[in-house]
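Everything below concerns the one structure shown next.
Of the protein chains in this complex, one is absent; all others appear in place.
A and B label the chains in the order they appear, each numbered from 1.
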Amino acid sequence: MLTLGGESLTFRNVRDEPPFVIRLSDNPSLPRPLRPESAFLFREAQANATELPDGFRLYVQIGGRVEGAEERTQDRPSIVLSTAYNYLGDGDVLRIVPHRRGLRVLFRRSANHNSILLTEQCNNYCLMCSQPPKRIDDSWIINQVLQAIPLIDSAAKEITFTGGEPTLLGDDLIRVLSACKSWLPRTAIHVLSNGRRYADPAFADAYAQVQHPDLMVGIPVYSDLSSIHDYVVQADGAFDETIRGILNLKVRHQRVEVRVVIHKQTYERLPQLAEFLVRNLLFVDHVALMGLEITGFTRPNLADLWIDPFDYQKELESAVHKLASYKMNVSIYNHQLCVLDSRLWPYARKSISDWKNEYLPECLSCTKRSDCGGFFSSARLRYSDHIAPFSARALQPEVMLLGASP
Amino acid sequence: MATKFERREHFEASLGNGYRLLPFSFSPLNDRDYILTNQAGQYTLLDRPTLEDLVRHRLEPRSDAYATLKSQHFLLDSDSNVAVDLLALKVRTKNSQFTNFTGLHIFVPTLRCEHSCPYCQVSRQSDDKTAFDMSFETANRSLGMVFRSPSPAIKIEFQGGEPMLNFELIRHIVVCAERINQIEHRNLQFVIATNLALVNDDVLSYCKAHDILISTSLDGPKDLHNRNRPRPGGDSYERTVAGIAKARDILGRDRVSALMTTTEASLGRVVEIIDEYVRLNFDRIFLRPLSPYGFAIKTKSYQAYDADDWLDFYFCGLKYILQLNRDGLYFVEHYASIILSRMLTPFESGFVDLRNPAGIGIGALVYNYDGEVYASDEGRMLAEMHDKTFRLGNVHENTWEEIMTSSALLDPLEQSFAGSVPMCFECAYQPYCGAEPVFHYATQGDFVGHKPSSAFCHRNMAITRHLIELLRTDEDANRILMSWLRI
Partner (left out) sequence: MAKEEADAPRADCDLRFSSAVYSLDTIKKAAYRLSGHCSFDFEVVGGEILCRLHFAQALSSERMAAIKNGFRNEVLDQDLRRTIAEETGPMRNAILAYAFSRTGLQDGDEV
């Protein structure tokens, strides 16, 4: 699991100014006009070879002794980070918080997924929330994000905006999406939302009017029954608003993905949910069936949520088969191949963000490891009893049929 | 659970407040169970005691039946009412095809034909081209009517007689239609229904160049086909098979389809007929009933078997086809796929014979060789038997408006509308069935028909019930039938 930020880090000569956003460059020949807005990234080993280039706003050293850093950077504003930050690279965007000597990584150019939190406030309170809501004023986040967007590499393939509930930001969310359309026209944007605000036609209109070229909103629907959905998200009336939100989006030709987290409260009616989707929401663009992440609220609610994924394969296969029969786009996220019914392998995606993606010791010898998405880092707290590596034999039945001796 | 979370009971509290019924119809499925259908055409199955509990508001709110009925929009409670929005959307989607209006336009280039099939309604064994061929002028006027229809997809189908005997006219119509379409920008498609006995490379090349589909008749193995479809030389089968191969070579396998017609001779031989289709590499068959029109009535071919004999034929064929699928061959029974798509999806096929309101005129129009316009191909056949009930006008005498607002069209449409006729209006199978004014007129004497004694009603109910039973009792069959859905 990667460390994506911290506080009380080693800061030297950094003025006590308000938090700011900055992009890393490892290019010592970066044109001078760009240097005042950029941070120079170097590793201790490098620094011995040449003198540091002048004119950068900030110098970020990875690894090495603090004393050595002093000599190199002299009185330039600098941060010394441990090798836990070795993943940082050219083009990454950071938020620097001088008064806490803190930094947070907002965007990593080399990451397979980039997720940007827009707010921690939410009007649901899901039993398995991986980002528990906080009732604080975090309106500063939007400004930082708006500053970061122009710094993000325009070749970035995809960015996900999450929360909390991004649509609570109203017009600010629209501003962020418009900024993405301007600065990152070739970047696919994925917004994760409970969908409820879109039940307001005026908001759905504002969202649609952005006319973003590649935008999709991922909206959870946890059951075909309102009482179960409302229970899972802990909000009365959420189901109706969410469905109305989805309808409002689709009538405005916006792309919608339905997401379902599978756990003890949702697995039993998965086939009925699939039936509900194909009869009522056949026009949604994607259905994502997801494994439970053992983080946030999942941990205190584990007894009511945990079920070994191996034990719901019947329901999962039935649901996927129904969705696929109707030619809906279906993906299974966060499930290991050894735990899935083999008929579901074509739908399994390697979806876990690299910074929290791990494999268990059992996986070392598995011949399917490169195809398998692995685990959340948090999975070490609880995972299936049926994790087992595939051996070469299991993958080559034809060889056995031809009479090769086992 | 952490105390700041509400328990499940909190969210189920409103279940104690009772429920309202959403609109639905019900009919018996078998001796024990009933089928319920809602306005969107979704179905669910209940036994009679549960149905009664449901209607009398005695249903237990935590039961599986309650959950199913709520999820599938048969009841509503205080917990949620988005069902109403969803039902309205589904009803709208289901009916949206009607706004497209007439999509199928059947042209009869000639009545001449060298076959003399006993079940045929119209053909003439004649070389008299002036008497039985469509003129260019009639074709032009008919094309004018075609594009008056607002349908975004226009299918021009050539029937006859044997259309290839007047290929010159087909060429003319194709060229003119394509020219008009450069402005109209419809999805334009051509089909020629031909016995393929007289087809040659030039004709097929032309079809390829203009992406014309071929639909031919294949009634079964050689002896059956030739017996059903006599021609001079008695070699209809050989020519058909050779024609199919040639047509596929030039046009592509998927551009050639086949239709069978059932006669008394076909009964008892359904497996052989299907095998013939399999042998010839078709991936579907349409097991059709015999239509009661034309020569069929004259030669008593229709009375030769009743609805139940045909149903035995059909069910035997369906069973065999399911087995073929189990054995690894994807093969579809077309009529079942149409009904299944009705039952399980919001999509409509182009099939005009199972629509409500009826597909006459507003789904399909027929432009006969002499300029007469008919509400359906069956209406044309009746006219050949001197009954012009379904004649809407003539392209040389009437405008599009006159034809489409004639009482010859509007009366049967209105009177046969299933939502307003006895039995149909409250029948649970109505969403999967159609109004059939021409059939009922031909067999019973009026557009509405007496459904309790209607072969059409009996047949459709039997097939729909059979499919429902298969879907629920046989998991393999369920998956196979689902794979036939037209999505």
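Please note the rule applied: a residue touches a chain if its C-beta (ideal position, glycine included) is under 8 Å from a C-beta of that chain, and two chains touch if they have at least 3 such contacts.
Owing to the predicted nature of the structure, the values given are computational and were not obtained by experimental measurement.
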Among B:P23, B:G252 or B:G268, the residue in touch with the chain that has been omitted: B:P23
Among A:G170, A:P185 or A:P201, residue touching the chain not depicted: A:P201
Contact partner of the left-out chain, one of B:L87, B:C113, B:I156 or B:V395: B:L87
Option touching the unshown chain, where B:R239, B:H334 or B:H450 are the choices: B:H450
Absent chain, residues of subunit B that touch it: 20-26, 28, 39, 51-52, 55-56, 81, 84-85, 87-89, 91-92, 95, 422-423, 426, 450, 452-453
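Note that in this section only the chains that are shown with their structure count from here on.
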Averaged-CA centre spacing for the pair subunit B and subunit A, given as whole angstrom: 49
Interfacial residue positions of subunit A with respect to subunit B in the complex: 125, 127, 224-228, 230-231, 234, 236, 239-240, 243-244, 247, 265, 269, 272, 275-276, 279-280, 282, 297, 300-301, 303-304, 321, 325-327
Residues on subunit B engaged by subunit A in the complex (per definition of touch): 1-2, 4-6, 8, 10-12, 14-15, 40, 42, 67-68, 70-72, 79-82, 85-86, 89-90, 345-346, 479, 482-483, 485, 487
